[in-house]
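Left out: one protein chain. Kept in place: all the others.
Chains: A and B, in written order; residue numbering restarts at 1 for each.
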Amino acid sequence: MSTTVTAPPAEHPKAKRLGLIGWLTTTNHKQIGWLYLGTTFVFFLAGGLLALLIRIQLSRPDMSFLSRQEYNQIFTIHGTTMVFLVIAPIGLGLANYFVPLQIGAPDMAFPRMNALGVWLFIGGGLTIYASFLSSHGAASAGWTFYAPLSDSQFSPGAGTDMWIMGILCISTGSILTAVNLMATVFMMRAPGMTMWRMPLFTWNMLITALLILVAFPPLAGALALLFIDRHFGGHFYTPAFGGSAVLYQHLFWFFGHPEVYIMVLPFFGIVTDVIPVFSRKPIFGYAGFVLASMAIAGLSMAVWAHHMFTTGVVDNPFFSGMSFLIAVPTGIKFFNWIGTMWRGKLTFETPMLWCIGFLLNFLIGGITGVMLASAPIDYNMNNTYFVVAHMHYVLGGGSLFAIFAGIYYWFPKMTGFRLNERIGKWGFWFTFVGFNLTFWPLFVAGLRGMPRRIQSYSPSAGWTDPNTLATIGFFVLLVGVILFAVNLIVSIRTREPAGDNPWDAGTLEWATTSPPPEHNFTWLPPIRSERPVFDWNHRNDAAAAGGDGAREGGP
Amino acid sequence: MPGPEDRELVNGSWKRRTAAGPRRRPPWLGAAAGSAALLALTGCDFGAPPGASTQGRTIADLYHVLWYFAIPVGVIVYGLILWSIFRYRKRRDDDGALPKQTRYAFGLEVTYTVIPILMVVAIFGFTYRAEQKVDRVVPNPAVVVDVDGFQWQWRFTYEGKGVTVVGTPGNVPTLVLPAGQTAQIVLRSEDVVHAFYVSAFLFQRQAIPGVVNRFDLTIPSPGSWPGVCSQYCGLDHTSMDFIVRAVPPATFQAWLSEQQSSQSATGGTSS
Partner (left out) sequence: MKTSIRFMGLAGLFGIAIGIVYWFITYEPFGTVLLILMGVATLIMGYVVWRRTSGKSFPEDAETITYAEDAGDEIGHFSAGSLWPVVMAIGVVVGVEGLIYGVWLLVAGLLLFGWATVGLMQESRG
């Protein structure tokens, strides 16, 4: 080990406070990360409010709390919000903040393009919400926006067009950020930070960035063609004039399936960074995990038509087979996570609780996903509440729980003080119980034949009990979310100092101060493994890595 | 106070001293419990309808098979997670030493890659076979019905019989079919994408403008089952319901004749 390495400095430069102009013109990746996190939190509350309205309307049969027009707009914008304005951008926001830190870089490769990305995202989101004020109201074609329903004949009105334009802006912002992420990871790693020593959050963000680059252009194309059909006399999707309605589904789902992995891979990465810290062991099977992520990303591009099994015009066995294959690398990850905990010394601070909740929930989502991958099973379940339950288990029970793990884990680093542990634990349990109480009954409703996107149902259908239970569960879930907001407020008031590395974690972001200075590092430890800070802090502990920090295993 | 020689104090209670440390639950116990649960569930429907059509019965059987794969996977993985949480949590009297920093185990990693691949190959085999059965259309069905979806009703036209049934707001159309025979549905849409879904048959197919979808319904016994449109199609998607009613073949022929005469008399369709 080199003798010229010095210890980290005791004093750190104070972060300057930004005014409005400061926030509008920042190009610093950490502040852009805050912009993403703040905006997505507001959109999360908005989307959650829409969900509350849906659950009230569906709590009992034949309710008219919402009219059909209102209901159709609300579920459309709820889905759009959670997919495009919450889950995916939180991944980009956390990546913005932490990928440069994790690889030892001073910022992202293209700081101004980074800012352009976040402002396009915010502008696109505001456009979509502004559409509620247009004459026909917001778009109401479902977040999947199938043609011909989304065409001008069946969805007239500016709201639909504003949705299209908002999504195009968001897509452009995502693509620019993906380019930035790839360039940063390829070209701006610190000396010694080889690709196979990067933290798994960074690896997964790299792979997510590639997915964004190949998935969003087909969506932009699909929507551009739709806009031409709507306003410039195009007939891409109108069969009467030689177009194809199925073309829309192919283009949309070629984007749509990788999109769900864009919404899950970053959060697999977070969980993979957090579990080793609270198990006091390195990640089990690092190389296997990276290869599994690549396999998931690659396969995810080849399964899109499992959303089209009931169209009758795609080769169902090809897509069933490819979709079943994705279960294998996902299973490998589960064994990586379990193998990390195995024979470790686990503690259950709030970040770890969220990770455990993630594991338990995502397993249900994953197993039901394998069922849906079987085309004949999908003949029964497609477009029923079984699918709704499955997707909420993977995106809510999975990604959202992992997001909370990341926020509780990284909040000390971003702010310098801790989130309250006690409120955090109460918040976790309310969210975990509430989440399962809301969405497990929806599996039952789907198996009893309840289709999606219906505004009401009759008492004789047999769907009442699961729906009432789900609404009760939603209120429990709401308490969990409120507790999180309370935690934010209380912690900001109390400001219990966290220090540089409250969790004894290993990746490079913990080598700098909390919060980091403007260009991130004034000192770096030597990088010889995937957890250089741990190696440095435990350099005198023979049990830490078997010697002088030499990395074992992996390429 | 010193305890008996073969016991040691662990976490405040006396445990039998064994070579491997404090006594742990025998590993076969979990597998036995899981298998017992599995056997108990073989009589279970797992929440889905049993299948009122032969195609639906095939799907229901496949659904059960998938559960027989899902349950052991779930039990094992949940078991491992919960076991880790309880067995490997940091004890209050922990000495602060790091546990063994295992990074990989090549043989284990290969095993837990290969076994799932074999499992999904098996599941794919079951799936492929079931799908061939469900999607098969016979060359000479007993009756062919053109089913047209449009915003926001269904129209059933019995090919070659001059009989049409259409739904009106507040009046759900009934698709009458002969029980014990194979009916063929020719599914079309007149405007946006709809889907013809009967939960009791565990079956749905999209009605896409510009596409003609064809499928068989073979309903062994008479009965009546609700159907819905399962592809969101606009404002009144919620009320685009229908009913499928299977009646004995003689009753079906009688119904057809009655419809033919009444519809040619009124010159229109019935609902």
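Note that in this section a contact is a pair of C-beta atoms (placed from the backbone, for glycine too) under 8 Å apart; a residue touches a chain by one contact, two chains touch by 3 or more.
Predicted model only: the values in this text are computed from it and were never measured.
Student: Shown chains touched by the missing chain?
Tutor: A
Student: Have a look at A:289, A:304, A:408 or A:484 and name the one touching the chain we're not showing.
Tutor: Touches the omitted chain: A:304.
Student: In the whole complex, not just what's shown, which of A:107, A:151 or A:259 touches the removed chain?
Tutor: Answering carefully, the residue with contact to the hidden chain is A:107.
Student: For the chain not shown, which residue from A:64, A:194 or A:458 touches it across the whole complex?
Tutor: With A:64, A:194 or A:458 as choices, the missing chain is touched by A:194.
Student: With respect to the chain omitted from the figure, which of A:57, A:73, A:102 or A:127 is a touching residue?
Tutor: Once the missing chain is taken into account, the touching residue is A:127.
Student: Looking beyond the chains shown, say which of A:52, A:165, A:433 or A:490 touches the absent one.
Tutor: The single option touching the absent chain is A:165.
Student: Against the chain that's been left off, what residues of chain A make contact? List them.
Tutor: 2, 4-5, 22, 24-28, 103, 105-107, 109, 111-116, 119-120, 122-124, 126-127, 158, 161-162, 165, 168-169, 172-173, 182, 185-186, 188-196, 206, 210, 213-214, 218, 227, 231, 246-247, 250-251, 254, 294, 297-298, 301-302, 304-305, 314-315, 318, 519, 524, 526, 528
One rule holds in what follows: only the chains that are shown with their structure count from here on.
Student: Report the inter-chain centroid distance for chain A and chain B in whole angstrom, where each centroid is the mean of the CA atoms.
Tutor: 28
Student: Quick one: in the complex, what on chain A touches chain B?
Tutor: 68-69, 72, 141-142, 146, 148-149, 154-155, 238-240, 243-246, 279-288, 310-313, 316-317, 320-321, 324-325, 327-328, 331-332, 334-335, 338-339, 341-348, 356, 359-360, 363, 367, 370-371, 374-377, 379-380, 382-384, 443-444, 447-449, 451-457, 461, 538, 541, 543-546, 552-554
Student: Would you mind writing out the residues of chain B in touch with chain A in their complex?
Tutor: It is residues 46-49, 56, 58-59, 62-63, 66, 70, 73-74, 77-78, 80-81, 84-85, 88-90, 94, 97-105, 108-109, 112-113, 116-117, 120, 123-124, 126-128, 130-131, 134-135, 151, 191-193, 195, 197, 199-200, 202-206, 208-211, 213, 215, 226, 228-238 of chain B that touch chain A.
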